[in-house]
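Note that one protein chain of the assembly has been removed; the remaining protein chains are unaltered in position.
Up next, subunit A:
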Amino acid sequence: MYSHGSESLIKQAREIQDSELQKFYSRLVKLLQGKELGYETVDSLQRLHLILSANKYIRTLPPELQKRLQSLLSSPAEPFQVLSSAVLRETLPPAAHSGNYSQENIVQLNGHAAALLLSQAGSRADVSCLCTQLLRGLESRQSEGPTNSLSHTLPILNTILTHNPECLTEDHVTLLSKKLVDWLRYASILQGGGASSGGFFTGPRSRQPVPIAELDGTVSGDFFTVLCVGQSFTEDQWMNVFSFSALRHWLLTYHSVSNGNGTADTAHRLQLSLSLSHSHSFSNDDRSEVDGSVVSMVSVTSSCGRLLPPKERLREKSFQYCQRLIEQSDRKAHKKSDADLQKACLVEAVCILDCVCEEDASLVFRAFPCIKALFGRLSSDLSFARVLLPIAQFYLNHGEMAAVDCGSVWALVFGRFPSELFNDPFLAHELLRFLRLNLESLQLRVPQYTHSFPNLLKFLAWDSPAVVDDFVDLLPSLVTAGTAVELLHTLLDLPCLSATLVLQVRSTCLPISEQSGRGLLSLDAFRSPSFRGLFLFLLRGQAGSGDTIDRLSTLHELLVETADWPRVVQCAQIVPVLLHIFFNTVITVADEKLLAHLILVMLERSSLLLNIPKYNKEIHRVFSSHLLRLCKLHPSLVMDQSHELLEFSGATANVYSKEEVYTHVVWVLGEYLSVSCDSRCSVTLITSCFEALEAVLFEITSSVPPPGADCPAPRVVTTLMSALAKLASRSHDLIPRVSLFLSKLRTVTRDGSVAWCSDEEDLVAIVTRGEELWSLLKAPGVAQSVLTPPAHVTTPQWHRDTNVALPLRLRTLTNLTHSH
């Protein structure tokens, strides 16, 4: 498929010498001067295209060649149109090009030349120019004219509309709306005449016009749509396809077109509707007056359409078209590609109905029965899940107005879809987009939204790289005070969910009797009844049945072999990001009690995580930073959870297995366990904390680390020492103990190396810190103000301080009075 040959071609194209290139140019010019342009010319043009496109930087062609290529754009042979357009797209447009836009007429160009013109547009004015030309072409056109220029009008207009709706005027909107109505609703219902059998025996019978058919073969009894077939098609039937293809975009954007203010608009519209009812008989293009126009069976109110102004008329016809499509999609198509098209048409039809109902609320009552019936038809078939999403959008937008119960819709969107279709990347993308776009509305109208995170997170657990962006946006809305703890547990166990989903999919693929050939213990465990409950908890759909399970460590053991599975690894990489978002959001909704509970969860879970390389470390880092932040915001939390924090910091094993978290726990204890932070703090508490930390410090500085563990980082030792000093400064009886320890430390380390510190420089740093603390503690009063500073020192408000405020005030006044 892709080989060294291709690579070397690109290399050659990039590295072509200038002299060789000039020779090539002149050879090509000679070829183009010839009368017959043959295979060699095509080949050379293809090579030229490769040379030009291989580089990021643009080349300029010699003017002669440029001119020749420009004239090639209107060649009767299509390959030359295509090639010249492609080549010219890769070069600089000729200077003073903007003049060309008003001189050339895009309507007369073929599709390839038009594409070139569009891509070379240098300014908004150029684009506006093209737009005006196209619409003028539409207006003046009678029935003749080259087909291809007309068929490209709608796509080009559509793309201009995407970027620059302001270049359309109100008149343009009217014109286009009328045209669209004609093409959508009044296209011919007979097959194109091109397919005559020809030959000797063609008689009037074989030339009799045949009506179009539906996808299941029956003769069509209503107006033409994209789901109608025939042997060949007439021009207006082609325009029907183009019109429907552009319709939704047109309906979405045409009201950003404006020609004036709102009040003038209504008067204008009234005027327009009056003039329309008079001018109908004069208009050649308005096909609705032609005899034999099909009275649609779909819409009963088609007669009203004649009195409506163009925009409203388009809305009405679009409505009818969509209803017909919905009916046509129920037919059994003979071909698979048509069945797929029916699904796409359903999506489009529902979206368009949603769009027109937004504009005209009275249409809701006509639309809802149809949508409801469609929902009833499709809701049990998961292969139509992607069609059900636009239906859900419709219910969300208009359900309240129509007083319809949407419960079954949400049960699908938040229940069945995530739990059964988590591995469909397209559904995931569309469902998450639906959530993102309607977040406020959903939070208001769907009470189970915030409890559906176990299901929604399945999308993330399955394919985290593809959807993590969506969850970064959605996660804050899922954090509520009621579910925060369960959500935290769920996020921490997301890699386990990942593994479980893989097992679930594998389990359905492999027959139950077959032994998992590669000795997959996890798969056996997944299928075994004794562990079923564990996995079922992870696979639950709704929150509220419990924060987590007791046998979490068992689950982690069962899943230990999954730690290197790609999905699990990728999932583990994004959990820290989500945790940051979680904590940042939870502080805005949680009270102190909940925050205290979260601290507890952090302490517990720091040793209860699936054993994936680097995962533990990363989670510990996240925990540490947020522990710090929480305690800084609410220092009394340390008092609330003093028992657990003390227990944690008193266990020496934690120094080695959870160094990061341990360091921070010790730090917060040292910093916030004081009377100034919380009046409940007692001398007994400070003393017991001191003793716990002292014991640990003794232990780690007097023995070798346990087998398998590294030496504790210097930071742990210094943090412990600082914490002890801080606590001692608050309860002066403890000072002698600290001083004793610090002087002992100095003595012991004078020999040089110690068993618990491998680096000499680190040891020096530790000892230095020890000495600093020791000297500080010699003056207890000073120590107290340094180590436990009162609030006004740590949260300065310089403008209030009498001494510091003066210079600040003077500076401000000077700046204010300074004339610029």
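Operating definition for what follows: a residue touches a chain if its C-beta (ideal position, glycine included) is under 8 Å from a C-beta of that chain, and two chains touch if they have at least 3 such contacts; residues count from 1.
Simple rule for what comes next: contacts and distances are computed from a predicted model.
Note on the omitted subunit: UniProt lists it as "AP-5 complex subunit sigma-1", one of the names in "AP-5 complex subunit sigma-1", "Cytochrome c oxidase assembly protein COX20, mitochondrial", "ALA-interacting subunit" or "Glucosamine-6-phosphate isomerase".
Residue in contact with the omitted chain (choice from A:L28, A:L138 or A:A246): A:A246. Residue A:L341 is the one among A:L341, A:L539 or A:V754 that touches the chain not shown. Only one of A:S85, A:Q133 or A:S674 touches the chain withheld from this view, namely A:S85. Subunit A meets the missing chain through residues 1-3, 5-7, 9-11, 45-47, 49-50, 53, 56-58, 77-79, 82-83, 85-86, 92-93, 111-112, 114-115, 118-124, 126-127, 151-152, 154-156, 158-160, 162-164, 215, 226-233, 238, 241-242, 244-246, 248-249, 252, 335, 337-338, 340-341, 343-345, 347-348, 351, 386-387, 425-426, 429-430, 433, 463, 465-467, 469-470, 565-567, 570.
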